[in-house]
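The complex appears here minus one protein chain, its other protein chains still in place.
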Amino acid sequence: MGNNTLSRFMARQSKNITQFWRQFSRNKLAVASLFLVLIFALIAIFADFLYSYDFVTSNSLENALLKPGQTGTVYYHDKEITHTFILGSDNYGRDILGRLVHGARVSMIIGFATVAMAIAVGGLLGAIAGYKGGLFDTLIMRVTDIVLSIPTILMSIAIVAALGNSFFNLLIAISTSMIPGYIRIVRASIISIKDQEYVEAARCIGASDLRIVLRHILPNITSPVIVQSTLNVGSSILWASSLSFLGLGILPPKPEWGNMLSEAREFIQYAPHLLFAPGLAILLTVLAYNLIGDGLRDALDPKLKR
Amino acid sequence: MDKILEVKDLHVHYFSNRKTVRAINNLSLDMQRGRVLGLVGETGAGKTTLALSILNMIRAPQGKIISGSIRFDGKDILAMSKQELRELRGKDIAMIFQDPMTALNPVLTVGDQIAETIFKHEKVSKDEAWAKAEKMLETVGIPGARAKEYPHQFSGGMKQRVVIALSLACNPRLLLADEPTTALDVTIQAQVLDLMRHLIRTYNTSVLFITHSLGLVVENCDEVATMYAGEIVEYGTVEQVFGNPLHPYTRGLFGSLPDYSEGAARLRPIPGLMPDPTNLPRGCYFSPRCPHVMPLCEELHPTHTSMDGHLVKCHLYQENANVEQPI
Partner (left out) sequence: MSNNPSELPILQVRNLKKYFHVSKGTLHAVDDISFDIRQGKTLGMVGESGCGKSTTGRLLVRLHESDSGSIRYDGIEVTRASSKEMKVLRTKMQMIFQDPYSSINPRHTVASIIGEPLKIYKKVRNMQEYEEKVHQLMETVGLADRLYDAYPHELDGGRRQRIGIARALALEPQFIVCDEPVSALDVSIQAQILNLLMDLQDKLKLTYLFITHDLSVVKHISDDIVIMYLGQIVEQANTEELFRHPIHPYSQALSSAIPVPRLNARKERIILKSEVVSPIDPKPGCRFAPRCNYAKPECGEADPVLREVMPGRLVACHRAEMFV
């Protein structure tokens, strides 16, 4: 009997998942985007097999600013190799494709991890402020206002300076700047939803506060959060590069897309391809995330199910 | 009696989600000058759509008047230019919308709103328009001095009266009242209807009175039309329809009412729901819910049968009556 119940439960869950996937897969663009993000992730994971890290960070000035497809001679580990620069080289003669591949590691992590952290912290605080109201609300919102009134750049510098210059602290600095946005969005959505009669109905059937927030409120505020987070992924990658420009977080010669983009700016007239490669990578990531977000939102909305 | 409004073979469709909502299907209806016609029917029957069509306010891409004609005082509304329509709306035909709050602009005083309508449609100076606006408010029982107040300073019933004053400001010849009192409670509803009756008598206005409430129809109307799935299934004077309801749907409506002065233990609702307007049945639209359904009903769509002007669209009455032109 118990076994039977378990199998029924499993059947129902797997049915839900299949249903979700069927729904999501109706949006071809979203599926394509998911595929793209997976490829980027695979590239990031296997970056070392594609290009060695030392290779993409060592200078070879004689190969500076090569056009895509040109070949050059590189001295690497005291050996002379003839190398084809598929996407050309930068002003230090480093392979752009190689830097892009290694940069994917850093940039993808920054893009997703900061947003995820901001959603977790901002969502929780926003949920408490919106649902509990009263003193909690006042306290959380006033602190948010204070945080917002400090220029973001100062904030980030202060955080990195206080915690020390490491990759993880960079993530904290970036996501802190995004947290107030999520607090506000989540709080506003919760306030508009918590007076709906179905929330009162849930209280009436004895649901605990936690259950009400998790089962009844959060699922109904996914769309604004998804929209906000798709905007944030791109900006956090660029934000990281601004910080590294100031000497915080990711420092050259470590490859990172935002960094590559800002370095390339100087050469826009002679070597526009330097700009295109990282720019396109960021653009594709942001776009893909946007489209996945759209697909996710639609797949989660029962009104669009069929 | 002369006709003020003649609707013939009207078809109106809405388009949503790649589906066609057949909101009005082959509807014909006449209204006489100076009379009040009650239009009843359940949610989604197409009552509001009919009123909007009369003002030629169905707009692409959501909806479209597919075919048919609507003549007001002999003039074809569907053929009018934008300029002619603007003059028609508000001046000759006025509408009271289902929700009074949507008809009032929250940032203008009620006096301004009424005066503006008068100024737009009549050859008067601004001062004269304002004076007339105050007079209109007084006719609906609101002191003229309150004309300088904003809508939010009035209660629901008073707002509804302002809307009525607004719609009657230019003495329209036809008033389309779409559930004017549903949002109000009975004591305020009584006030508003009392006033409307009085104004109708004074100005000889014709009214299309849309409502869910059969009680309001019997107290306020001269004729009644029952609407179901976008067509008129029964039409007659209040005496004819209430004295002897013919169509099974009209009878069903009566059965559903917890009639205040009768001690019936159980209500007798019509079973089931109105058919999906994107997918109407082939025969009579009411046949899936009808207690008297015959094989014929599922095959053939009935036409109107007339008995002394009491029209009904039902196969039950088809054989023994002379088939007339549809109204």
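A few points about this structure:
Per-chain numbering from 1; labels A and B assigned in written order.
Throughout what follows, a residue touches a chain if its C-beta (ideal position, glycine included) is under 8 Å from a C-beta of that chain, and two chains touch if they have at least 3 such contacts.
Not measured: the values here are computed from a predicted model.
Contact with the undisplayed chain is limited, among B:G90, B:G252 or B:G283, to B:G252. The hidden chain makes contact, of the residues A:I150, A:L163, A:A201 or A:L251, with A:A201. Of the listed positions B:D9, B:E219 or B:E299, the one in contact with the omitted chain in the full complex is B:E219.
Residues touching the missing chain, restricted to chain B, are 42-43, 141, 154-158, 185-191, 194, 212-219, 238-239, 242-243, 252-261, 266-270, 273 (touch as defined at the top). Seen from chain A, the chain kept out of the figure touches residues 1-2, 4-5, 8-9, 12, 196-198, 200-208, 211, 215-216, 219-220, 300, 302-303, 305.
FYI, only the chains that are shown with their structure count from here on.
With centres defined as mean CA coordinates, chain B is found 55 Å away from chain A.
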